[in-house]
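Every protein chain of the complex appears in place save one, which is left out.
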Amino acid sequence: MSKPIEQRRWGMVIDTRKCVGCHSCNVGCIMENKLPPGVVYRPVIDLEVGSYPNVNRKFLPRPCMQCDNPPCVPVCPVKATWKRTDGVVVIDYNVCIGCRYCITACPYQARTFDFGQNWSNNAASGRDGGLALETGRKYEQEPSFEYGATWRRGDGVIPKSPVGNARKCTFCVHRLEHSQLPMCVTTCIGRATVFGDLNEPGTLVSQQVIRNNAVSLKAELGTAPKVVYLI
Amino acid sequence: MAFSSLGTTHRAGRERLLWALWVLAAIIGGLGFYERLAHGDKAADFSSYVPWGLWVAAYIYFSGLSAGAFLVAAATYVFRIRVLEPISRLSLLIAAVTLPMGLLMIGVDLGHLERAYLVFVRPQFHSMMAWMVWLYTAYLILLFTMLWVSLKSVQPGRNPGAVTNDLATLRVLGLIGIPLVIGFAGGVGALFATVAAREYWHSPLFPIFFLVGALTSGTAFLTAVVSWLWPSRDAAWKELVILLGRIVLALVLIEFILEWAEFSIPSWYQIGSTYDLIRYVLFGPYWYVFWLVHLLAGVLVPVLLLAKTRSPGIIGLSAALVAVTFFAVRLNLVIPGLITPELRGLEQAYSDPIGNRLTFAYMPSWFEWQLLLGVIAFGVALWFVGTRLFPHVFPRPSQSSEVGQ
Partner (left out) sequence: MNQEHETQKVSRRFFLNACTALAGGVTLGVLGCQRHEQQALNVTTPGPYPLADAENVIQTTCLQCNTQCTLKVKLQDGLVVKIDGNPYSPIALYPHLPYETPPKEAVAVDGAICPKGQCGVQTLYDPYRLRKVLKRAGPRGSNKWQAISFEQATHEITEGGQLFAGIGENRVAPGFKDVIRLRDAKQAKDLAVDVEAIRKGEMTVEAFKEKNSAFLDALIDPDHPDFGPKNNQFVLQGGRIAPDREAITKRFTFGTLGSVNWFGHTTICEQAHHVAFMYSLAQWEQKDGKFSWAKGPNHMKPDYTRAEFVIFWGTGFNEANFGPTPMSPRVSQAIVDGKLKIAVIDPRLSKSAAKGWWIPVHPSGNFALALAMTQWIIGNKRYDEKFLRSTNKAAANAAGEKSWTNATWLVNTKTGKFLRAADAGVGTANQFVALVEGTPVAVDPSDTKVPVVGDLDVSTTIEGIDVSSSFRLLKEAAAAKSLAEYSEIAGLELAQIEALANEFTSHGKKAAIDFYRGPIKTTCGFYTAQAIIILNFLIGNVDHVGGFMKGGGAWDGMGGKPGQPFPVAKLHPNALTPFGIKLTRESSGPYETSTIFKRDGYPAKRPWFPFTDDVYQEIIPAATAGYPYPIKILWLHYGTPVLSSPAGHLQIKMIQDTEKIPLFIATDIVIGETSMYADYIFPDLSYLERWSNPLGTSPVVLSQISKFRQPAASPICEIVTIDGEDMPISIEATMIALAKKLGMSGFGKDAFGPGQNLNRPEDFHLKMIANLAAGDKPGNEAPEADDAEMDILRKSRRHLPKAVFDERKWQDAVGPNWRRVAYLLNRGGRFEAASGAYEGDFAKHPWANQLNIYIEPVGSGIHSVQGKRFSGVPTYQALESFDGKPVSSRDEFDLELITYKDIYGGQSRTVGNFAGQMAIMPENFVYLNAIDAKRLGLSDGDTVRVESASFNGSFELGPGQAPSKVEGKIRIIEGLRPGVVSVSYHYGHWAYGSRDVEIDGQRIPGEPARGKGLLTNAAIAVDGYLKDVCLTDPIAGDSAFTGTRVKLVKIASASGPPAPIAGWVPAGWAVR
């Protein structure tokens, strides 16, 4: 209970053999963090390899790699993004100026920009009559709790963050603080995602990251991801 | 066709037309600014995967113009290049007009413009972008000081001693300015080149390429302005324009050599992702931007014209072609670096059915052009105010332009 943040090192292992490409982590994350359209933290890539009849499909869920050498961090002109000592690369929505430099710098395209859209933007709007035009959209105004804060998005001349910010997977630190695993882990249909403290020798993550079939994406770049794949 | 060939009434009519066009541009642009303030970047077509678009290209274009024009002026003062002396103040004014245009452009591009000051409060020394901001600020201060001093030096009745002093000051400021400008002109290149994730950008040639590009476009722009708007149409003017034309020609050629290097090296054995992107630039859906706008209108035609002609009008036209089409070069530097999924299949993994923000296809929207137009209108206004405020950017007319013809 008393482990200081410096001694923790969160890591994630995604077993692509177990991943069934269901997109549950993808959508679960969207709903958990109340992500608007255009913002996605964990898309799931569906690749076809080979040719008929020797063909197969591979699935690659892609959260933020929480790189140990995160190329997204040094580019930020205002130090709005940094790597915490527990390994989570965070963005301070209250500082980010929305220049999107970090988005270009991430080799995994793990960052997206919040343009201030809502899911119900293109639906008919107006007062409720026979239909729920108004009540139906209320849930979209509810705040999210990323980084353990309360975020009410808003448009306007000075947009309310995280509108106008770069956004990315947070490793669900707001849930970790409440002793809950990240959403994409708990809702993983294939039970393909494990999460834990890499500094704890007993955890499944610690055991799995050193497996023979463990790989990092674009290891050649030296970003040292803390999300590792079993292939 | 040279500006001065028109008759007075004709000219008045023409001026009214230009005014009307400006007002139109200002209105359209103004509406764009309103949209931007009220609804953010929603109407823009750049996205989460192509996060930089027309505006960023325009920003580096304008800042390049500024840098190029400034370098001409600074060189004049520092190296005491006599022939260029008459246009030094003009160069400074051009630099002083185009830089705010660029900054305005990048300002609206930010998600939180109101926080831009944080770049000074929370300095990040690793960030090329932070460095750019600091350099621009320093440059902006320097530029305005130089403009002020240089204008002061040609104030009627200024005593020669003071003028000498002024020139000395300018020389020192120019001396400081040259590395500063080289720093930021190249730095913009570095801003892209240091992004290791983007193979297309990640080239050591980029800063030099950008620097030469800044010089080329800035000088070309200056040349066009001198050839068209210079009040006196005398032999000196003609010589000046011819000289500028030569410089532009040389720069275009150097730029082209660099471009050749930039394109040919990664493509030589026809493998690799940069090759794919270059092929995309050359033969992809926007092939015409490279072949027609850039190569034909921006290199081939001007080079042929500049090499052959001694007519200031045609030189002006060629230089204008170079300057304007250079925008295409900027677009082709920024956009293709972003249009490839970093991981295969990402383009189909998840989309944005509301605003289409998760796509690798980018085509500047009307809104983006609208704001660009607004920025140009803003620049024209600045220019207008600048030339009214400081008529001395142009030497006193020795004869009316009509007489020259």
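General observations
When the chains are written out, they are named A and B in that same order, and each has its own residue count from 1.
Just so it is clear, a contact is a pair of C-beta atoms (placed from the backbone, for glycine too) under 8 Å apart; a residue touches a chain by one contact, two chains touch by 3 or more.
Keep in mind that what you see is a predicted model, and the values were worked out from it rather than measured.
Across the whole complex, the hidden chain's contacts among the shown chains comprise A, B. Touching the missing chain, out of B:Ala25, B:Leu191, B:Ile208 or B:Leu277, is residue B:Leu277. Although one chain is not drawn, its touching partners on subunit A can still be listed: residues 1-8, 15, 17-18, 20-24, 26-28, 30-32, 34-35, 37, 40, 47-53, 55-60, 82, 84-86, 90, 92, 94, 119-120, 122-126, 128-139, 142, 145, 147-150, 173-181, 183, 185-197, 199-200, 202-205, 215, 217-218, 229, 231.
In the full complex, subunit B touches the omitted chain through residues 273, 276-277, 279-280, 284-285, 339-347, 350-354, 358, 360-361.
Going forward, only the chains that are shown with their structure count from here on.
Averaging C-alpha coordinates per chain places the centre of subunit A 38 Å away from that of subunit B.
On subunit B, the positions that touch subunit A within their shared complex are 37-42, 47-49, 51-52, 109-116, 118-119, 121-124, 126-130, 133, 191, 194-198, 337-338, 341-346, 348-350, 352-355, 357-358. The residues of subunit A lying in touch with subunit B in their complex are 26, 37-40, 43-47, 60, 62, 71, 74-80, 95-101, 103-109, 111-119, 121-122, 155-159, 161, 163-166, 217, 221.
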